[in-house]
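Handing you this structure, nothing more for now.
Here the complex is missing one protein chain, while the rest keep their positions.
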Amino acid sequence: MVENRHLQAGLSDEQVLEMYRIMLLARRVDERMWLLNRSGKIPFVVSCQGQEAAQVGAAFALNRENDYVLPYYRDLGVVLAFGMTARDLMLSSFAKAEDPNSGGRQMPGHFGQKKNRIVTGSSPVTTQVPHAVGIALAAKMEGKDIVSFVTFGEGSSNQGDFHEGANFAGVHKLPVILMCENNQYAISVPIEKQLACGKVSDRAIGYGMPGVTVDGNDPIEVYRVVKEAAERGRRGEGPSLIETVSYRLTPHSSDDDDSQYRSPDEVSEAKKIDPIITFGAYLKAMGIMDDQMEKKLNEEIMEVVNEATDYAENAPFANEDTLSKYVYAER
Amino acid sequence: MVENRHLQAGLSDEQVLEMYRIMLLARRVDERMWLLNRSGKIPFVVSCQGQEAAQVGAAFALNRENDYVLPYYRDLGVVLAFGMTARDLMLSSFAKAEDPNSGGRQMPGHFGQKKNRIVTGSSPVTTQVPHAVGIALAAKMEGKDIVSFVTFGEGSSNQGDFHEGANFAGVHKLPVILMCENNQYAISVPIEKQLACGKVSDRAIGYGMPGVTVDGNDPIEVYRVVKEAAERGRRGEGPSLIETVSYRLTPHSSDDDDSQYRSPDEVSEAKKIDPIITFGAYLKAMGIMDDQMEKKLNEEIMEVVNEATDYAENAPFANEDTLSKYVYAER
Amino acid sequence: MAVISYIDAVIMAMREEMERDSRVFVLGEDVGIKGGVFKATSGLYEQFGEQRVIDTPLAESAIAGVGIGAAMYGMRPIAEMQFADFIMPAINQIISEAAKIRYRSNNDWHCPIVIRAPYGGGVHGALYHSQSVEAIFANQPGLKIVMPSTPYDVKGLLKAAIRDDDPVLFFEHKRAYRLIKEEVPDDDYVLPIGKADVKREGEDVTVITYGLCVHFALQAAERLASDGVSVHILDLRTVYPLDQEAIMEAASKTGKVLLITEDNKEGSIISEVSAIIAENCLFDLDAPIMRLAGPDVPAMPYSPSLEKSFMVNPEKVEKALRDLVAY
Partner (left out) sequence: MAVISYIDAVIMAMREEMERDSRVFVLGEDVGIKGGVFKATSGLYEQFGEQRVIDTPLAESAIAGVGIGAAMYGMRPIAEMQFADFIMPAINQIISEAAKIRYRSNNDWHCPIVIRAPYGGGVHGALYHSQSVEAIFANQPGLKIVMPSTPYDVKGLLKAAIRDDDPVLFFEHKRAYRLIKEEVPDDDYVLPIGKADVKREGEDVTVITYGLCVHFALQAAERLASDGVSVHILDLRTVYPLDQEAIMEAASKTGKVLLITEDNKEGSIISEVSAIIAENCLFDLDAPIMRLAGPDVPAMPYSPSLEKSFMVNPEKVEKALRDLVAY
C-alpha cells in the first residue's frame, strides 16, 4: 500500500488535488504552445515540462497572498499558482497588447504581474537572484512578514549573480528561498560540464545557509522543504538553498534540436517518471482522484486552454504608436 | 622544546632562513613606503604587513622557475620571492619610467613582470581569478607542467568572478591554486559583514575542490598546504582553495584611517603574533638564526632598501610623449 | 545660506531626503561606520542606523541588484559604487535590468534607484581610480545620467534623482569634492533632471561641457574676457538623455562651438552633442565644431607627468578657445 505522504506534510486532499490541477494546466498550456509553434502561429516556446511538480509544490508552500516570486522562464507552474491565467499566458505567447507580462514586448516565459507579486524578469539568467534579496531586504525593513522566492536553472547557478546574491542574503539573514530547478541540462551542456560539485545544494554552506536536494518529481517533498525554508525565513533565520532534481522533457526551446546532444533513450527513460503521471498515480492510489475525475479535469482544462488560445489569437497587437511609451514615467 | 616543523615539511634550514629574509625584506620595503608617503614623497601605499608569512610560505611551495603567479595588491612577499627586486618596487612607488610593473602608469601594488611570470593586475578586485584559470587551461593544452597561483582578500571572495573562475577550474580540473589571504577586514568592513560562512574555505565543496584553512602567520604550515595543492594540480587532480588567516596590521592603505572602525587594542593584540616576530623566534629556537645573524640580516636589508629608495627617487619619470604609447601593438 | 563644498552638498541632499522619506536608504561598500572612503555618507550611519545605511559585502553586481529589487518593491535605494571604475561588474544589472524594467513590463513595474559614484581624474588615482565612465551608459534609454558641476546643482539634482521614478546614475567628480565650494540654500529645493544650465552668458564663442571642466571653462573665460572675448558656457548637467534644445540654442547663439570632456575623445558624450548640432543647426555655424578631450588611451596613468598631460585644464581650454575665436 502507498503511504499517505501529503497529510503528513500538512496538505489536505483538496490541496493536493488543486496542486495536480495546476500542474496539469501548466502542462496542457505548454503542449498547446508547442502545437501553435509547430503550426507557425507563434514564434517561440520555452517549456515547463518535467518541472511542474517542483514549481507547484513550491508555490503551495508559500503565502500566495503575500509573498513575492521571481520565477525563471520555465516556471509556468509557479505563475499559474500565483494567479496568472492561461489566457494571460496565451496572450504573451501571441505577443498581444493585452498580455499582462509585457504587453507583448517580451518573449513568452518572461513573466511579470505586479498585482500577483510576480516580479518582472529578463532574459540574461540569474539577475533575478539579487532582486529577490532586495525584495526580502525591503520587506524586512518595513517589518512585513514576506518571503521572497526565486528560481533558476543549475547552469545558471554558475553566474556571478547567484554567488553575490546568495552571499548578501546570508550575511543579512534575509527571508529568501533560492530554488535551483536542476533539470540536468543547460541547453546542450550536461550538468557534469556545468558544475564540479556533487549537488548544487553543496554551495549553500559557503553562504552560511542550509542546502537541501530533493526529488523534483515529487511535489509533496518539494512542498515540505520549501515550507520549512519559508518558516525559517519568517522566523528571521535567513535564506535557504533548495535544489529540485528533475529532467527537461522537451528540447531547450522551440529553437533547439536536442537529438544533437542526448539520446532518445535517455529522454524516454525520464518520461517514465514524468511527475504528471506519477503524481496522478499517487492521487489515485490515495483514492483522491479516479479515472472519471481525471477525465473531467482534463476536459475542463482543455476547455480553458482552448478558450485562452482563441481569445489570444484574436486579440490585437499593440499599436505601433505605443513603441515609445514607458521608457520613463509619464508625467 | 620547540618541535622542528620545517624539516618535517621538507624545508631545509637554508630554505627557511631564505624565507625569513624575504619576509623581512617585504616588511622593510613596506615600512619605507609608509615613511615616504608620510613625508610627502609618494602619493600612495598599500601594505603587506601581517601577511608576509602566508605570501612567502606559499611562493616557496611553487616552482619559482616555471609556475605563474597572479598576486593581489598586498603580495609584496610573493613578488619578491618570484624575482622582483626592492628596486623594482621602489621604482613603482615613485611611479618612475623604469618601473617594470607598469612604467609608472599604475599605482604601487599593481604587480606585473613577464620575465618572472608575475601576471599584470588591475584595481578591480578578483578579475585575476579567471585569468589564473585561463593560464592553467593554456598550460594544460600545451602539456606543460605548470601550476597557476592566484590570491585575493576575503572580501574579494564575494565577487562573481571568484565563483565563476573557481567553478570553471573545478569543472575542467585545472592546476590552479586559489589562495584567500583572510586578514579579517575589507577596508572597514569586518569579515562577519562580508561572509556568512564560518570559513572562506567552506566554499570549496561547491566547486568540487578541497578547501583548507590555515594559520596565515605560520609560513611552514602555509608552505605545506600549498605544496600539497601544487602536487595535486600537477597530478591532474584539479584546483584547490586555501585560506590563510592573519590580520591586517596597517590601515587599509595610506588613504585610510583605521581608528574609525577598529580599536587600537585589537590591533596591538594582533601585533603580538606578527609573523616577522614569531617566525624569527622559531628560527632562533631552532638554532638557525642567532641575534648577530639577525642584526646582520637587518643591516643588509636596510642597505638594499636604502639603495632602492635612492635609485628610484632619482630615476626619471616617463616622458610626456609616451602617454599615447602601447594602446595597441606597434607595427 | 552657507558656503559648502561639493561633497557636503552630496551629504546634505541624502540626509534631507532620508529625513523626508523613510523609504530612502543607502547601501554600498564602507558607507556605514566609515562614512564612505570619500566621506560622502559621513554622519548618516550615526543618524539613521545600520538598517538604513548598509555596509554591503564587496560585490557591485549585488549592490546594484539588491538595490533594484528593493526599488521594485517600493523603496528608494541610493547605491554607492566606491569608484566609478568599479561599476563595471554591475553593468549587467544596470543596463539589462534597471534601464529596462519599466519598458519590458509595459509600465507594470518600475525601478526608482539612484546609483552614485565618484569619477574623474587629477587625484593620482591612476588607470582605475580616475575614469569617466558615462559614455558606457549614454546609449541606454531608460537610464538618466546626471553629472553636476557645483554644490548648488549637486544638492538640487541629487534630491531630484532620489525622488525620480526611474533609475538615475549620479556621477560626482571626485576632484571637485573638496575643491569646489559655494553658497547653497539650507532649504528644500530640487532642480530638473534633463535640463542644461547656462553658467556664463557670452556672445563670441560657446563652450558646452559638464563636470569639473565647467570650472576650467569658467577660468579660461575670465582670461579671455580681459581680451574682450565673451564666452558663453552651457553646463549639460544631465548627459543622458541630452537637453537638445539648450544645446541648439547655445550653439546657434555664437556660431562657434567648443565641446569639452575629460573623457577619452572618441565615442564620448560630446560626440553626441556635436551630432545634435550638426543635424539641427549646421547652418548657424561659423566654424567647425571643435572638441577638447582626453587622449584616446585606456585611462590616465599614475605618474604625475603622464597624468598632467592627460588631463584637460584651463590652459588647454584657453588655447582651444583662442584658436576657435581666430578661426
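Residue numbering begins at 1 within each chain, and the chains themselves are lettered A, B and C in the order written.
Rule of thumb we're sticking to: a residue touches a chain if its C-beta (ideal position, glycine included) is under 8 Å from a C-beta of that chain, and two chains touch if they have at least 3 such contacts.
Remember, predicted model here, so these are calculated numbers, not experimental data.
Across the entire complex, the residue among C:Glu245, C:Glu266 or C:Glu315 in touch with the chain not shown is C:Glu266.
The hidden chain makes contact, of the residues C:Ala79, C:Ala299 or C:Val325, with C:Ala299.
Among the residues C:Ala71, C:Ala135 or C:Met311, only C:Ala135 touches the chain that is left out of the figure.
Contact with the omitted chain, checked across B:Asp30, B:Asp161 or B:Glu243, is made by B:Asp161. For chain B, the residues in touch with the chain missing from this view are 68, 99-103, 105-106, 110, 112-114, 119-120, 122-124, 127, 129-139, 141, 148, 160-161, 163-165, 167-168, 171-172, 325-329.
Residues of chain C in touch with the missing chain: 61, 85, 88-89, 91-92, 95-96, 99-100, 103-104, 127-128, 135-136, 138-142, 240-242, 263-264, 266-272, 274-275, 277-280, 282-283, 285, 287-291, 296-299. Residues of chain A in touch with the missing chain: 43-44, 95-97, 102-107, 110, 122-125, 155-156, 158-161, 186-189, 193-195, 255-256, 260-261, 317-320, 322-324, 327.
Please note the rule applied: only the chains that are shown with their structure count from here on.
Of all chains, the one whose CA centroid is most distant from that of chain C is A.
Mean C-alpha position of chain A lies 45 Å from that of chain B. Residues of chain C in contact with two or more other chains: 57, 59, 61-62, 89. Each of residues 160-161, 163-164, 167, 171 in chain A touches at least two other chains.
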